[in-house]
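Let me give you the structure first, and then I'll get to my questions.
As you look at this complex, bear in mind that one protein chain is not there, while each of the others sits in place.
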Amino acid sequence: MNSFGRIFRVHIFGESHGESVGIVIDGVPAGLPLTADDLLPDLERRKGGKQKGTTPRQEADYPFFKSGIFNNKATGAPITIFFENNNTRSGDYEKQRSFPRPGHADFVAHQKYGGNEDFRGGGHFSARLTTGLVAAGAIAKKMMPGVNIHAEVTEIGGEKDLELGLQKAIDAKDSVGGVVECRVSGLPATLGEPFFDSVESHIAHIAFAIPAVKGVEFGSGFAAAKMFGSQHNDAIENMEGKTSSNHAGGIVGGISNGNELVFRIAIKPTASTPKQQHSLNWETGNMEDFSIKGRHDLCVALRAPVILEAATAVALADLMLLEQRIQRVWK
Amino acid sequence: MNSFGRIFRVHIFGESHGESVGIVIDGVPAGLPLTADDLLPDLERRKGGKQKGTTPRQEADYPFFKSGIFNNKATGAPITIFFENNNTRSGDYEKQRSFPRPGHADFVAHQKYGGNEDFRGGGHFSARLTTGLVAAGAIAKKMMPGVNIHAEVTEIGGEKDLELGLQKAIDAKDSVGGVVECRVSGLPATLGEPFFDSVESHIAHIAFAIPAVKGVEFGSGFAAAKMFGSQHNDAIENMEGKTSSNHAGGIVGGISNGNELVFRIAIKPTASTPKQQHSLNWETGNMEDFSIKGRHDLCVALRAPVILEAATAVALADLMLLEQRIQRVWK
Amino acid sequence: MNSFGRIFRVHIFGESHGESVGIVIDGVPAGLPLTADDLLPDLERRKGGKQKGTTPRQEADYPFFKSGIFNNKATGAPITIFFENNNTRSGDYEKQRSFPRPGHADFVAHQKYGGNEDFRGGGHFSARLTTGLVAAGAIAKKMMPGVNIHAEVTEIGGEKDLELGLQKAIDAKDSVGGVVECRVSGLPATLGEPFFDSVESHIAHIAFAIPAVKGVEFGSGFAAAKMFGSQHNDAIENMEGKTSSNHAGGIVGGISNGNELVFRIAIKPTASTPKQQHSLNWETGNMEDFSIKGRHDLCVALRAPVILEAATAVALADLMLLEQRIQRVWK
Partner (left out) sequence: MNSFGRIFRVHIFGESHGESVGIVIDGVPAGLPLTADDLLPDLERRKGGKQKGTTPRQEADYPFFKSGIFNNKATGAPITIFFENNNTRSGDYEKQRSFPRPGHADFVAHQKYGGNEDFRGGGHFSARLTTGLVAAGAIAKKMMPGVNIHAEVTEIGGEKDLELGLQKAIDAKDSVGGVVECRVSGLPATLGEPFFDSVESHIAHIAFAIPAVKGVEFGSGFAAAKMFGSQHNDAIENMEGKTSSNHAGGIVGGISNGNELVFRIAIKPTASTPKQQHSLNWETGNMEDFSIKGRHDLCVALRAPVILEAATAVALADLMLLEQRIQRVWK
């Protein structure tokens, strides 16, 4: 459902154009120093409107702590973080309600919830909900001081030259997909649980929860499928397990091996393309031409790195607690 | 840990060269007709030694029901299935214990379990454990009579011509990777839960539990990252939600949309390549030459389709039960 | 942790003297009509200050829906309910911080959270958190229209005459314990899961989460331990399973049998007795005399019935969903 994690547990809630979005975070070690300032840099990175190709919608995105913090430290009780939705223009969405937008959850949400879903701006399916995830990620990062998580866009529209990739989309007046790579250094070996809770399973589970993600690969990933064993195997160099190459992306047998964790996600083009589309009109029952209104990212991949970092941090913090690599009371 | 699922729950156990491997399956609807014959076809497909490029190790792989079956029907209580390990040659592994095998879990398992792990044949990390998963998958398939799950190898060593791909590896005397594609027809819309338990999350979680899987992509997957929105969006054709294309692979917003579910996994080359390797010797602390003994698949992807089908069936049966698409008592 | 339930899931948060308390409720069927008015009657019952023996602290206790409601119906997404804490007098607690109050969580919370806990008014351990539980219970009740849940105080201070029991405490200027009985009619048979998730297990789990509960018994309960089998066995009268007596309290083999569900909880005397106490002073390390300040219930059992009803409703709604006795979309 809307929860993730075994010991470090997050519960997400909210709708794009409802009153708020937010998250409840259970399992933060008591004593962890924590203020809004710890969250703001990542929340700022998540915002659109700052760079070419992102939505002009701007929310203050200020994280209101509603529980779990006392004297600027985590108490050990659940931390609730709220974000108000102030800058919504639901009217845009009402108008196009007759068209379930291709690539969006409109049609499936209507089927699943019998028409009771909050459809405005994608409702509970909106990427706006990742605000809470980014907040949880910032806390998770702080729980793992020696661990460095960094994600970045490595490809837009098939181009490694990101500017070129983006300009292609701007010129085509179309949205475009991209690839985001995440690297984690300082991660200890022994994380991950057999059989079902491999590091790959745990990270992929939450990575696929990020809207628009359609692929996840670790280390050489799909390229590994084209390789010989003698090429792919990472020779072990020393008693600490350092490997001379890293085709495995830092995970062997589902367990972290102490080398850099490396993985990539494929992000589909923003479903809300500016282009005219031809699809079902719910009211007439026929396919008709229509255009998407509202403010949207041309390339959602551009906003994904900080979200992917957050998802990764949440997954790893849970595995770290499970493996007793984080104390439950902060010194 | 070694469990998967929320309502349809599987618990896996066993070691490659221990006494047995098996699985406990909770949540099978009472009344489902079930005998060993229902499991044997898929178990037969999982076995090696039948085709070029698979291990000559042969196990009878006969599924012994130890609980949960009465009068050839599921009782509603947990079903326990046992496979005996009769055909083991642990001596092969003892000899090479001084080398933690690159690409295998030897090194990480030793770190994680402090040297107490059963290392013979990979122990609990062995692909032999997928026997239980295949059994569970056969049961899950039977629980969903209208749903058809089919997986097949679509690429070996980068070649769509599988014979060619495999021959390349045989000629090179090396192991090789591959891609397996899975297609599911007859799946109802509305499966999957927001935010964290998307169909992609649920399937990827269990798919990454299959040994050697390093990538999972749905629909167009990584190719979607290279596309424009106008290319990727699947237009909706009618009130049932049929789409004119299927770049989404049957999942939008994390929810199944009633179209064919399509996804692929990347399988790395068998870590046990016949080629000589140069890696750490635990006893000397130095990197040295060595060769892998034992019986191994040249291309594990060849045995993966039925395992992937099983993983998919287990994940979908759980989502179907959660969405009340399967009755808990069989009529 | 702070979550309960498998399909109908509640996540509780907040502190007595923090900014708020509340709850996130996942798994409410889409379409369920829901407004604050549905919650207010039970919330009103939970409040103190209305009857002799309850705390004069008064909160407005108005439930603010922050997510999951659209057009006065549940959307199928998580419902977040907030209660503001307006009427706090933390100063009362600061003064007596040097004495970890006997019978309260002060000492254990300090040990568990290393002194980082929000100690004001019991913080996260306060009975104030049951406000959220009562709100969830009101929703759960509404999900089960044919099921009637009713709890009431049956004993105070050992007296069946409640007025007498309470007056004894008032006269003694002491707090006092009590017994609350809960009866559920209209409950279908077949609820509960073997082996570990019996109806008794599920209900007792959440009942013991209510502050001050020290015992739970079903049907004849502890009296059953004094009986012969021929006295205790409930003869079955007809094909619907109606029994001629109900010593089992409606549960046999852990499964509901369609008869009335009956159980009782023992509630200890309010730890905050008005009497002077002699216990550890943290600052001096010695036992010293002190008195509890603040506003407290003389008999918390008086406020417990609606909380116990809520806990019961939450547990039963989860079991009902699991047994597919509630549709996930409301018609």
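Order of writing sets the labels: A, B and C. Residues in every chain begin at 1.
The working rule: a contact is a pair of C-beta atoms (placed from the backbone, for glycine too) under 8 Å apart; a residue touches a chain by one contact, two chains touch by 3 or more.
On a predicted model such as this, the values are computed, not experimentally measured, just so you know.
Undergrad: Among the options C:F8, C:F65 or C:F218, which residue touches the chain absent from this view?
TA: C:F218
Undergrad: Just name the one of C:I206, C:L261 or C:L308 that touches the chain not displayed here.
TA: From the options C:I206, C:L261 or C:L308, the contact with the absent chain belongs to C:I206.
Undergrad: Which candidate, B:G123, B:G137, B:P211 or B:G250, sits in contact with the chain we can't see?
TA: Reading the full complex, the residue touching the unseen chain is B:G123.
Undergrad: Among B:S20, B:Q167 or B:S185, single out the residue that touches the unshown chain.
TA: B:S20
Undergrad: Who touches the missing chain here, C:H124, C:K142, C:R303 or C:R328?
TA: Counting the whole complex, the residue in contact with the absent chain is C:H124.
Undergrad: Take the complete complex as the reference. Which residues in chain A touch the chain that isn't displayed?
TA: 6-7, 77, 194, 322-324, 327-328
Undergrad: For chain B, enumerate the residues touching the unshown chain of the complex.
TA: 1-3, 7, 9, 11-15, 18-22, 24, 26-27, 30-31, 65-68, 70-71, 73-80, 82, 112-114, 116-118, 123-124, 329-331
Undergrad: Which chain C residues would touch the chain omitted from the figure, given the whole complex?
TA: So the residues of chain C touching the unseen chain are 1-4, 12, 100, 102-105, 107-109, 111-112, 122, 124-125, 129, 155, 157-158, 169, 172, 174-179, 189-190, 193-198, 200-202, 204-206, 208-209, 211, 213-239, 241, 243, 247-249, 252-258, 266-273, 275, 277-280, 282, 285, 287, 301.
The definition used in the following text is that only the chains that are shown with their structure count from here on.
Undergrad: Measuring centre to centre, with centres taken as mean CA positions, what chain is farthest from chain C?
TA: Most remote chain from chain C, centroid-wise, comes out as B.
Undergrad: Averaged over CA atoms, how far is the centre of chain A from the centre of chain C? Could you give it in whole Å?
TA: Result: the chain centres lie 37 Å from each other.
Undergrad: Among the residues of chain A, which ones contact at least 2 other chains?
TA: 1-3, 12, 112, 124 - these are the residues of chain A that touch more than one other chain.
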